[in-house]
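Excluded from the complex is one protein chain; the other protein chains are retained at their positions.
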Amino acid sequence: MGSIIKKLSRNKIFYCMLFLIILMFPSTIYMQSDNNTRLIVSTIGIDKTESGEVEVTALAIIPNMSTDTNANLEIFSGKGKTISDALNSISANTGKHVGLAHCDSIILSLDITKDNIMEILDYFIRTSNLTTNATILTTDKKSKELIEATKSSNNLLDLSLRDIVSFQEENSLLQNTTIENFYRKTFTKSGTFFLPILSIEEASSSNESSSGNSQSSSSSSSSENQSQKKIKNDQKIALIQEGKFVREISEDEKFIYNLLAQHSNYLSIEIENINDQYVTNSLEVYQQVDKFSLPLYKFNSGKPYVQYEIWLNTMVNEIKSSDNFAFASIDSLQNFLSNTAKDEIVTQINQKLENTVKIMQQEKNDILGLYSKFNAFKHSEWQDYLSTLDDKENYLENMDIKINLHINYVI
Amino acid sequence: MEKTITTNQLSLILIIFTVALKLSVLPAITCDFAGNNAYVVSFVSLAIDFLLTFVIVIIMQKIPQKNFFDLIKETLSKPVAIFLYLILFFYFFLKLLIALLELQDYYIVALFEQLNPFFFIIALMLLLLFLFNKGFRTIGRLIEVCFWPLALGILFTLLYPIKNIDLVNLLPLFEDGLYPAYNGFARTSFAYGDYMVLLILMGKVNFSKKSTKKIMLYFASILYFIFSFYVIFVGAFGSTSVNKSLAIGELPLHNPNPSTFGRLEWLTIIMWTAILIIQTVIIGKCCCECFKQIFKLSDNKTPSIVLVVALTVVYASLYLKLESIIKIATSNVFAIITCVLHLLFFILLVISYFIYMSKQNKTKYAKQKGGGTDGEYNKKIIAQ
Partner (left out) sequence: MQKNINKNINYLKSQLGNSKELIVKEILCGKTKCAIVYMLGLCDTEILSKLVINPLMQIKGKISNLKSLTMNTITLSEATEETDNKEIISNILKGKAILLVDNLKECLILSVDKFKERSISEPPTSTILKGPRSGFVENLKTNLSSLRKILATPKLRTISLKVGKHTDTLISIVYIDNIADQSIVDNVKKKIENINIDGIIDSYYVSKFLEEHPNSMFKQIGSSEKPDIVASKLLEGRIAIIVDGSPIVLTVPFIYVEDLQSGDDYYSNSARASIVRWIRIFSIFITILTPAIYIAIVLHHYKAIPLKFLITIVNTTQGLPLTPFAEILFILLLFEILYEASLRMPKYLGLALSIVGALILGDTAVKAGLISPPAVMIVAISGLTIYCIPDQAPQLYILRMLFTFAGAMLGFFGITALMIFVISYLCDFDSYGSAYFAPLAPFVENDLKDSLYKTDIINIKTRPKSILNNRKNLIRQRKSNNGKNNHN
């Protein structure tokens, strides 16, 4: 015994490692990979059935030796009282745990958003499996149909729902429609959040199924039906306040919020009936090249107002004029944003702004988060202003928003 | 004899120890108490730590050969020194427990769908046993090798959320008065007081020229990083920051396109796991040193075995129970105890230093007055 201990103590590290390997080796050698025990889900859709149950539809990746990525996708549905019930039902039917680690989109039907979204998303915010970077979308149809349309699209993985939404996030007023952001915005005073609304379009020909998709005939009939549906993005945006769907925002509101948002890269300004030294009765479309928006929070005689200083560089996209104009000189090219056009743009913007502010005040939707901003930057004055109000929730009543636009033309 | 550590190693040990417990669960706890003024709480706590550390580093340089135990023993008494080291032992043991529970409750749970806890505990304890057996010099060298790749990896993944900071989340300051900030400061004091590690490292450092400047520069940069982290955390998450139990893992989630790059926060979590293991080792080494001094041991074997056994028993029984420990650590009573302890040790050190220096000066003066050695003194008497 003594000699054994002596031998062990001479090479302690080696024997410790040997012990660990012997201990853990048997279980490790038989361990299956996580993929075999988990269902890899890329998109989740949530609907409510007529009986009031929750229906969860999952677009899952099924291993398949085929090189066609569409062959990997399958749709599974489950119903239950709660989200976890419904997911358990899917697990029971597939024999695998639902793995949400690669789920980057959660689709909610508009019906379901009329209830409290936070209750619906409660499971997803608590589970550690799902990354909080998952995007939330809404659809005016059933989310199951949208997922079916997603599945039937060509090259899903190159053109996914995420891509459509990212495009909107980069180029419009939507920003980070992720679960994380949703909760963050909901727990502010304004509690407002935007969600994109996607729709489904029926394809014109039933034979226009995804090209090169010569898969098993057993699912050919369903795939033919599915292949008729396509994702449609009309760039509609839903306004969610305190976790509930309020309304779709109007075109004027979309334009103004897009203009005021610092991050948005795509703004298109259309003006009509322009008459100046270059054109007659023309329709001109100007595109934002870059923009800098600086909000200034001020008080005027105890009443709050926000002045947005916006520097906007534009370039002309299109001109439809009754005259066949030509660029006679470099001068005309460089100064194409004529004063007439500028004035018209400013007038149009002010009109839209007026409409937007009106809606904001009527509906009491603090979309710009003005309460938090005034509270943060002009705390004492803001508190004084609030104390003058009978109903502190009506703080938008006397709020004014002004835009000071500095617009330039870039070749 | 324990081999000495260099100034560079001391600075890095201090950095890793400082960052312990501050970037995982503490941000959420601080936000819970102090609201959006959490970054103010961290600033005040870190500023106090900086000042006290500065004083201690200067004292260490003045008496580089003396360790804290011997200093207290010489100036106050041995029983007092033993008692203080006993307190220090339990103080570091609690921190060690919190660090280990954090490692398991958050990082392991975040990384694994399921992991056999038996395997995890055995592997971890064997590793800790090996590392506790080594000296501070080995730990210092380990940190020197690992530090920059880990730090750069973490910094890189934290760069993304900077653009998501919303100033609205950070302002206004002290909206509900000073009490929330004060409450946050007191209740989170268990995670601060990083200069306590210097008490253990006293007498083990080989100071070079411009040591103070170097150490304080390193320390200031990590404090700045921690403060910036809190600002980014509160600015990015706002009112939901209370729910972000694993702060260091949540922030890197704000990467632009997760499906392309994979989950970047994993890189941070893995690197942070490595840092957490290293800081666990430092805290554990501090426990071992206290144990050694209390029982007058010369080698590292006995204290490391005792510590690992104690840790295994307590850890296994507290499996997945970090919340209960955090509740104790952030309770009112514990907050008071921690604040008092932090100040007490600092004051004791300063007082003992002055007593020691005055004793040294007296001895020096007595020698000078007496004309040097005893022999010369006798000659003078005879001459007179």
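We just call them A and B in the order they show up, numbering each chain from 1.
In this section, a contact is a pair of C-beta atoms (placed from the backbone, for glycine too) under 8 Å apart; a residue touches a chain by one contact, two chains touch by 3 or more.
The structure presented is a predicted model; accordingly, all values stated were derived computationally and were not measured.
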Candidates B:159, B:173, B:274 or B:328 - the one touching the absent chain: B:274
Identified contact with the non-displayed chain, of B:47, B:111 or B:328: B:111
Positions on chain B contacted by the hidden chain, ascending: 6, 8-9, 107-108, 111-113, 115, 119-120, 123-124, 127, 130-131, 134, 138-142, 144-146, 259-263, 266, 270, 273-274, 277-278
Missing-chain contacts mapped onto chain A: 10-11, 13-14, 17, 20-21, 24-25, 28-35, 38, 40, 42, 61, 63-66, 69, 72, 99, 101-102, 104, 129, 157
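The definition used in the following text is that only the chains that are shown with their structure count from here on.
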Intercentroid distance (Cα basis), chain B paired with chain A, Å: 42
Chain A to chain B touching residues, read off their complex: 13, 16, 20, 23-24, 27, 34, 38, 101-102, 104, 128-129, 131-133, 162, 166, 176, 180, 183-184, 187-188, 369, 372-373, 375-377, 379
Partner chain A, residues of chain B touching it in the complex: 109-110, 113, 116, 119, 122-123, 126, 130, 164, 167-168, 170-172, 175, 237-240, 250, 253-255, 257-259, 263
